[in-house]
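Input: a single structure, listed below in structure tokens.
For this view, one protein chain was removed and the others were kept in their places.
Up next, subunit A:
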Amino acid sequence: MTSENIIVGVSNLPNQRFKIVSEQGGTFTLMVCGESGLGKTTFINTLFQTTLKHADPHQRRNQPIKRTVEIDVLRAILEEKNFSLRVNVIDTPGFGDNVNNNKSWQTIVDFIDEQHDSYMRQEQQPHRDVKFDLRVHAVLYFIRPTGHGLKPLDIETMKRISTRANLIPVIAKSDTLTAKELQEFKLRIRQVVEAQDIRIFTPPLDESESPDPAVMEHARQLIESMPFAVVGSETKFDNGQGTLVPARKYPWGIVEVENDNHCDFRKLRSLLLRTNLLDLILSTEELHYEAYRKLRLEGSGATDDQSVPVRAPARKLSHNPQFKEEENALKKYFTDQVKAEEQRFRQWEQNIVNERIRLNGDLEDVQTKVKKLEEQVRSLQLKRH
């Protein structure tokens, strides 16, 4: 006999989870990617309402652009309402800034892979209580607001990122496009993304178990607004109603960052933090990381029945173009050396041939002398008889 009003305590389990997460805090690794001058740093500072990075490092802007794409990691522990989040922002300064950007996505792709690889190796150790995890939970890809479409570099890079991490394309500095231009630009981007089979992160919609229509509607709105058009600003202006809001001030008006009529900043923030942060984290761990791990272990010829951790072979060196150049230079040096030596040997052989001719001549001289003597001897012999 059971009674219905007895508390077992099962309904409190989600609260236990809530408490543990509140206590532990979280980790979020966000990668920003795009040509310089698209406002990546400003956006990050606007998103977290913190000057994480001093925007406009003038020395960087004024310096001649470096040839290779580098990785820049920024670590911060942010606290909001007693909840602390470890934020890692990965920047790729110099991406796409060269004349020839062939393979400039390699650094980005290498970084994502390498973090998966590092985590995998840590996970395989017998003792692994502390792990350093920099697996990228989301990649914000900044598109230049040209109004035309995606560049081949954008397409190639996004394609490669989308197979490894949660890709979220955004239209940078969207206040340079009119509402109509923006709609057309978005449409064009969506068409290209679909045609090129680029997978963009979307909030899960198929949650039949959570029939909360508000959640579903919010997710649908987010998907419809992609790619998000964003404006970033660390400066606050009066919005006309006496409130100071982050905005950009033009002679013809102010662009409010957090105004849904002005840009999609709020939607993007919702996707990144407010509603779908956990989805980003879990899909990275459960889909992208597992996919990488599977690929690596299968590639190493591991079978599926092992009682010991499978070890993947060491990762190959990253594709640094400079390294390749140096290697080629070395090879060329040796090729030249070989050529020089070959030339020397040819000369030598020629000398031998010449020497042979000379010696043969010498021998011939002697031979002639011999012949002459023989002749003389013969004639002498004849004379004798």
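Simple rule for what comes next: a contact is a pair of C-beta atoms (placed from the backbone, for glycine too) under 8 Å apart; a residue touches a chain by one contact, two chains touch by 3 or more; residues count from 1.
Simple rule for what comes next: contacts and distances are computed from a predicted model.
Hidden chain, UniProt protein name from the list "Ubiquitin-like protein ATG12", "LALA0S10e02850g1_1", "Actin" or "Chloride channel protein": "LALA0S10e02850g1_1".
Residue-wise, the contact with the chain that is not shown comes from A:337, picked out of A:146, A:178, A:221 or A:337. Think of the hidden chain as still there; on subunit A it touches residues 1-3, 6-23, 26, 28, 47-50, 52, 70-85, 115, 118, 121-122, 125-132, 134, 207, 209-210, 269-270, 273-279, 282, 290, 293-294, 297-298, 302-310, 317-318, 320, 323, 326-327, 330-331, 334, 337-338, 341, 345, 348-349, 352, 355-356, 359, 362-363, 366-367, 369-370, 373-374, 376-377, 380-381, 383-384.
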